[in-house]
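Shown here: the complex without one of its protein chains, the others still in place.
In order of appearance the chains are A and B, and numbering begins at 1 in each one.
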Amino acid sequence: MKTFKIGGVHPEENKLSAAEPIRLAPLPQVAVLPVSQHIGAPAKPVVDKGDKVKVGQVIAEAGGFVSAPVHSSVSGTVLKIDSVIDASGYAKPAVFIQVEGDEWEESIDRSEQLVRLEELPGLTGKDIVAKIQSAGIVGMGGACFPTHVKLSPPPGSKIEWIIINAVECEPYLTADHRLMLEHADEILVGVSLLMRAVDVNKAFVAIENNKPDAIELMTQKARIYPGIEVVPLQVKYPQGGEKQLIDAVVNRQVPAPPALPASVGAVIQNVGTAFAVYQAVMKDKPLFERVVTVTGKSLARPSNLLVRMGTPMSQLIDECGGLPENTGKIIGGGPMMGKALLNVEVPICKGSSGVLIMDEKEARRSRPNPCIRCGKCVAACPMGLEPYLLADGAAHEMWDMLEANAVTSCIECGSCQFTCPSHRPLLDYVRMGKSTVTGIIKSRT
Amino acid sequence: MANQLIVSLSPHVHGGDSVQRNMYGVVVALIPALLCSFYFFGIGAVLVTAVSVVSCLFIEWAVNRYLLKNPVLTIADGSAVVTGLLLAFNLPSNIPLWMVVVGALFAIGVVKMTFGGLGCNLFNPALAARAFMLISFPVEMTTWPVAGHSFAVYADAQTGATPLAVMKDAIKTGDTSMLDKLPSAFDMLVGSTGGCMGEVCALALLLGLVYMLVRRIITWHIPVSIIATVFVVTGVMHQLNPVFASPVLEVLSGGLMLGAVFMATDYVTSPMTPKGQLIYGVAIGLLTVVIRTFGAYPEGMSFAILIMNAFTPVINSYCKPKRFGSVEGSAK
Partner (left out) sequence: MNTIVLAVCVLGAAGLILASVLYVVSRKFAVKEDPRLGEVSAILPGANCGGCGFPGCSAMASACVRAADKGSLEDLSCPVGGMEIMNKVAAVLGMEAIADETPRIAVVCCNGSCENRRQIREYDGVQTCRIAHATSMGTTACAYGCLGCGDCVSKCQFGGLSMNAETGMPEVDATLCTACGACAKACPRGLIEIRPVTHELTGMVVRCRNKDKGVQAKNACDVSCIGCKLCVKKCESNAITVEDNVARIDAALCTLCGKCEQACPRKSIQKIGEWDTPQEMPAEENPVTETITTKNKAQ
């Protein structure tokens, strides 16, 4: 079974909610929509206090090419434009909407009927990308990179494949798994749309082997879609990393930054993004809701919820049994790469794939020991770096040495810190070194 | 909610590995060899091992508490216990106990703590202490009790020539018939020969190796490269001139097994990448054969490992792991 060649670790899977069908989360009372839910320039609000908005209405326009518009996920009145603490750990500008009813924009097609690509022969790649851009679609795997930018690779790059990331290698998260089981057809149409958008005739849907039901269903359904191949992959973290995925599926390794996957002929999209693309292009539905896994060992009812953007996490946690007494961390995302949130009111954004409740004992780090030079971090690093060296160098501010040892190639997956027997905070230091060196390199140009 | 939320950067989970788990795993791997040493060398082995372990623990605790004023109880991580056991395994079972304490003082106090404690030592503490004791107490350190003959006797243990000494004599005199005095391969595997406490029973050491590989405490690269190198080189030598012992006997004799499995694989003093580890292992194997053949001492393993310990930083800086997206491994 295919897998990536260098490094990797095996965290406990803990897919507590794998058998829970997706259910609707209740609407919030006040929806808080940050204007920056994506990589790139923040969106600019186009509504004011007192304006009435409908579900799917544009409330903030894109701030540039590498940006995305924000659509209202609720109907009601704009309360204010203020700031809210989001997953970054700082307060960011957001549009606050008092929710009244659930009135959608008339242009959105709410029917359940599947619309196949064959029914729209005049739909060009450019049309598709334009629709994706105006629908505000960004990478739903957590990176939140504006999709229309990814589908417009630099001129001169020869794209050969679309690779759909349905790996979901993070422990606990099951949103993508359930999405495939319940909306396989829509996803496959979405994949066909993506293929047309970059003008390729081959796509791979990569699924980790711990989801055999999804692999079977998708393989069976994909038979009638030309050019789409389902590829099961070995369960290993971080198989879902872009570069590791390309290595495993088509056996090509993306060179060090600033090279992009497009340089080896691949465009990666998360399976949730493919679903959102289907909805945007075929149903004129912009991105304003997503599937979120709310989970944790101490949570009463781990679930997969369909959530409107802007819903505070506290509401979702209540929906799943309430916040347990001894909670230590609330993590936005998975335990390996997610962000520890500052409070329960952080709103769900386009990149919020999960809410993980971790009890106090598990949340606390152990006291670090000195480095025993065991080399396990080196063996674990999927990018072939030397985490012990990079962490040490960052702690001693040796930026030249860090640059020479490719610190900018680090994908911040956390495998090194996960493995270290001395419980050293390797990734904290490497991250600091990486951002400093990236800044130094930028300032040279 | 009663308590405050905790905030830190990812990852928020840990694989569960720890220094204790690895160190005590090594201790468990050493148990078969330990039991064999008690069986073959009797009360002497028990005393020497006990004194060695207790001295190592005490010295590390004392240095931490009184010299460094470090509030952390470092002896709990098990590394001093491992050093104590490995030091004992390098000694003859009839050595006066005060010499064991001196060795422990050197191993922990000088080789480990002066360099900075756990993770900072350049040389393997147990081996460096063995070398120190060999030079300081040459007579006691080269008189080896014979296995199996002295269960209850400690200081007056019957001593005799080790297989390596016999091989050395054969090379010096050029007399092949001297090799007939060697015990059979089976005897050397099981341990009824002379030598230092830990090295005699190769089978017990191999059991320890398998245990450590299964628990992922070490990888195969160093032990296999050392043993393979010695086997191949001595095999060639044996074919060319029968005065050199057969490769099977060479591999089973002396401290080779102990060194290859437990001493050379010490985390702190060995390279960190598979490529580096293979180079390290091959070099140790070659040096061992050279010292055993041409050197004054019959045993070359400990010096070979100590010499290569000094090269580990160089190996680490030149043997970079294979980077993702690059063609070759050692990028600069």
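As a convention for this text, a residue touches a chain if its C-beta (ideal position, glycine included) is under 8 Å from a C-beta of that chain, and two chains touch if they have at least 3 such contacts.
Note that the structure is predicted; figures quoted are calculated from it, not measured.
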Displayed chains contacted by the hidden chain, counting the whole assembly: A, B
Per the touch definition above, residue among A:51, A:284, A:359 or A:428 touching the missing chain: A:428
Chain not shown, touching residues in subunit A: 85, 88-91, 340, 342-343, 363-365, 425, 428-429, 431-432, 435
Footprint left on subunit B by the chain that the document does not show: 4-9
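Here, only the chains that are shown with their structure count from here on.
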Whole-Å gap separating subunit A and subunit B, where each centre is the average of the chain's CA atoms: 49
Footprint of subunit A on subunit B - complex, ascending: 1-3, 5-15, 17-19, 21-22, 72, 77, 79, 116-120, 219, 267-268, 271-274, 320-326, 331-332
Subunit A residues touching subunit B - in the complex, by the definition given at the top: 6, 9, 11-12, 89, 171, 243, 247, 253-256, 259, 323, 325-331, 333, 335-343, 356, 358, 360, 362-367, 369-376, 378-379, 381-386, 388, 404-406, 409, 412, 414, 417-423, 427-428, 431
